[in-house]
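Note sheet for the following structure.
Note that this complex is displayed minus one protein chain, with the remaining chains in position.
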Amino acid sequence: MNPKPLLFVILSAITFPSILGCNQPARVVTDDRDKIVSIDQIDVQDWSNAADQVLQQLFASGALETAPMKPARIEVTRVVNDTAQRIDTDLLTQKIKIALTQSGKVVFASSDTRANEVADYRDFKAGDDAPRLPFFVINGKILEIRSSAGSTKQSSFVFQLNLVNTVESIDAWSGEAEVTKQGTRNAKNSRG
Amino acid sequence: MRPVITRTLLVASVLLVGCYANTVTSSQQIRKDGWLASHANVRVVRETKVSDDLLRVDVEVENTQPFNSRFNYKFEFFDAEGRLLFSPVSGYRQEQVAAGAFSTVTATASDPRAADFRLTLTNAN
Partner (left out) sequence: MIYPERRFFASMMLVGVSLGGIGCANHNDRAEGYLSALEAGQWSEAAVAARRVASDGTDRNTVIDALELGTVERIAGEYQQSDESLGRAWGAMTRGSDPDDPTFIDILTAVAVNERTLDYVGSSSDRVMCATLRALDMLAMGDLETARVEMRRAQFAQEDAEARFADRIAKARQEMEADHGDLTKIEGSDGFKTQYGETYDGLEGTFRPYDGWTNPFTDWLTAIFLYVDGVDGGDKNRSIDLLRRVRGTIGENPAVESDLAMVESSVVSPPQVWLLLESGFAPKKEEVSFRIPAFIPQMPFIGIALPKLQQVEGAATHATIASDTENAQTAIICDMGSVIAHEFQVELPLITGRAIASALTKAAASLAANLTAENSGSGWALLASMVATNVYGYSTTIADLRTWRTLPRYYAVARIPSPADGRIRLAGPTGAHEIDVPLNRNSMVVLRSLRAGGPASIHVFPLDGLLPLEDPPIADPLIEDPPIDVAA
């Protein structure tokens, strides 16, 4: 047997899979550990992490129990994005809304214009002219701090939230979460 | 370390620390892999209620290795019937723990129906 075709087959068998191995077909990622970790951006898992941290602080504070009525009416006013990323802060506030609503301690005022019109009309028909005022208001700020040492870059994102008691106009609770990422380049996952 | 000794140590440490409503959980509640299986001691598990009716869990993890380590962890909560409760903030978090040191990981269920939990600890080194 001529050895050349055999050699060709063996070489092809070795090189073909290794070429294939360089390409990664698209897949759905459900495990946080397989999600990309960017150094200078807030990744999808960071929002969940930050929301978890501040929610734990809020629940532990007992501030939600200070409302005279349960569930207390609450509104998110503004979460200022003070980072260098064009992001939607709803990625944080929506998670907080879901968790707080789930706890049964508060109800969120809707920002839907039509819903408000209908509610106003119903109140009018019922002869109720009292405005629907929130007992609590949530506001906050997301900050970014960058630093570097040699080729290692570090970004810290600080998530600050306040729960304001609107009757007394005082901060009933203030919480803060921090996510810090460091490295020379982005990583495909956080499995190490 | 043998399971019997581990449990004894666990109970002993809980009794030493025990200040409020502590519960020692069964080993099924905490799952470990990688270096954690052999070199992470779960020292204390505390289950308390915060904000009146929400289950909070604090777990102390000890790194018995002679070097700093990193691990991922995830809490899940279940209702009294063992059904998984949805949480918008569940997912893996990462924690660093120095050689021979402790790290406390915590979680609070946002659903008052939470009656039990599961903690998964996985290697991130």
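Per-chain residue numbering starts at 1, and chain names A and B are given in the order in which the chains are listed.
Heads up, the rule we're going with is that contacts are C-beta pairs under 8 Å (C-beta built on N, C-alpha and C of every residue); 3 or more make two chains touch, one makes a residue touch a chain.
Given the structure is predicted, the values throughout are model-derived calculations rather than measurements.
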| item | value |
| --- | --- |
| Left-out chain, listing which of the shown chains it touches | A |
| Among A:Val80, A:Ala115, A:Leu133 or A:Ile170, the residue in touch with the chain that has been omitted | A:Val80 |
| Where the missing chain touches chain A, by residue | 78, 80-87, 139, 141, 143-144, 146, 148, 151, 153, 184 |
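Operating definition for what follows: only the chains that are shown with their structure count from here on.
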| item | value |
| --- | --- |
| Chain centre separation in whole Å, for chain B relative to chain A (CA means) | 24 |
| Contacting residues of chain B [partner chain A, same complex] | 50-52, 54, 56, 70, 72, 74, 86-94, 106-108, 110-112, 122-125 |
| For the chain A and chain B complex, residues of the former touching the latter | 31-33, 45, 48-49, 51-52, 55-56, 59-60, 62, 64-65, 94-95, 98-100, 102-105, 190-192 |
